[in-house]
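Encoded as structure tokens, the structure appears first; notes follow it.
A single protein chain has been removed from this complex, and every other one stays in its place.
Moving on to chain A:
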Amino acid sequence: MSFLTATDITVRDGAQTLLEPLSLTVTPGEPLIILGETGSGKSLMAQAIMGTLPAGLRAQGEVRIGAHTLSASEPRRFRGLWGREISVLPQEPWLSLDPLMRAGTQVTEAHRLVRGLSAADAKARASSDLGQLGLTAAARHYPHQLSGGMAQRVAIAAARAGGAGIVIADEPTKGLDAARRDDVADLLLSEMGDNGGLLVITHDLALARRMGGQMIVLRQGKVVETGATETVMSAAREAYTRALLAADPESWTRRAPSRRDGPPVVDVHGLSVARGGRELFSGVGFDVAAGGVFGITGPSGCGKSTLGDAVLGLVAPAAGTVTRRADIGPHGFQKLYQDPVAAFPRKRRLGETLNDVARMTGESARVAPLLEQLGLSPTLLERRPGAVSGGELQRLSILRALLRRPALIFADEPTSRLDPITQARVIGMLGEIAMTEGTAILLVSHDAALVRNTADAVLPLGKTVLPEPQPDAASVATAPH
């Protein structure tokens, strides 16, 4: 018996085909992973079988959910199945809970209104659901009082309360650190049980590996490869799949440590930073030499980005010192932001933005060689930020920072919005820049493997992080206490 069968699903935007005919079957007790980069059509596929495609896109094909057979071209008819047959675990659970309603009520209402239980029964069911997820106390809380992990579990309970057998999880680990990612994977598997259907849409290879089951690899709206997740991940048949797997930070080869000479660009001693009256970390000390890559890693909320801001002097330390080399002006310290789209003015052409910086620094002649070095086409400069991919935009922001000839670049989660292949490229370039330009790189990422394989020295922040092996014996990093 299969829960969900989709046959020949296509998605078109006018004459352009975004998703070529795709068929899939979700069987009870076995997760189906749709793996692909941004723009591979994996989310469109999920939207097509949920009937939630954005206006203007047209889907075709047949979707069978339980005893219902629907046409993907009639999205309105899907609404009746939401919550009852098929439910979605949203990308950002925190934003997916009503901020003004208690967590318990958000689960109860689905039991009451969707499943049709009486008020008392619905309440009892909701508290037993939450109890099973270890959230007994959280029922009375509002979403802002929940941690990200608790919000995720409340969202799972709420999504399933209507009695849906099939759960679609769309990038359930977006922006999570490794420990939380594994929690989510385990939770999804245990919630699915032996009888539930689970469709996971992700670009996260570690998540896919942990979930197992079946896998479909998508690229540019086409199926590249299908098979058992384990088989695909250990012995991929297609070159693209192998490239995608090789881009996983876990399987990167470690970058050769850079030569460290000359006085450090920044020297940090006994640094403590507090935010909102709470101490984020204390007693942190390290230095970064010219041409060195220094990595900071840790779970979300541990203060790793704040540490980087303190190094730049954007955040005042509560105690300790940050000494920036005296001969470097303030512009010698640059920051690379997490979301490249937000780091460019939305309505100006990229070339105009870059020219402003180049004119100010008198480095106009460097734009063309840097474009080439970063593998960017000059035609991108004619476009606006919205019309350029995230990877290209992040490389353009590296270029913009380099026009300042910085002594240090603080890269704050520079690839968390990029797909794995692009991520590998961008991080590789940062390493190269450290080497060729002698720029010190302060790399902050929640991905311990990425940092471990890129940095000369790593500082793990936060309690829940497992101690990372210090790759460089001569590293001067001192762990916070």
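We adopt the following convention: a residue touches a chain if its C-beta (ideal position, glycine included) is under 8 Å from a C-beta of that chain, and two chains touch if they have at least 3 such contacts; residues count from 1.
By our rule, contacts and distances are computed from a predicted model.
Trainee: If you had to name the missing chain as UniProt does, which of "Poly(3-hydroxyalkanoate) polymerase subunit PhaC", "Peptide/nickel transport system permease protein", "Carbon-monoxide dehydrogenase large subunit" or "YciI family protein" would it be?
Mentor: The correct option from "Poly(3-hydroxyalkanoate) polymerase subunit PhaC", "Peptide/nickel transport system permease protein", "Carbon-monoxide dehydrogenase large subunit" or "YciI family protein" is "Peptide/nickel transport system permease protein", the UniProt name of the unshown chain.
Trainee: Using the definition of touch stated at the top, determine which of A:D13, A:E109, A:E230 or A:D339 touches the missing chain.
Mentor: Of the candidates A:D13, A:E109, A:E230 or A:D339, A:E109 is in touch with the missing chain.
Trainee: Among A:S40, A:S87 or A:N453, which one is in touch with the chain left out?
Mentor: A:S87
Trainee: Touch as defined at the start, partner being the missing chain; which of A:G14, A:G56, A:G277 or A:G329 qualifies?
Mentor: If we include the chain that is not displayed, A:G277 is the one touching it.
Trainee: Of A:T10, A:S96 or A:Q152, which sits in contact with the chain we cannot see?
Mentor: A:S96
Trainee: Against the chain that's been left off, what residues of chain A make contact? List them.
Mentor: 50, 52, 79, 82-84, 87-88, 90-92, 95-101, 109-110, 113-114, 142, 144-145, 155, 158-159, 161-162, 164, 276-278
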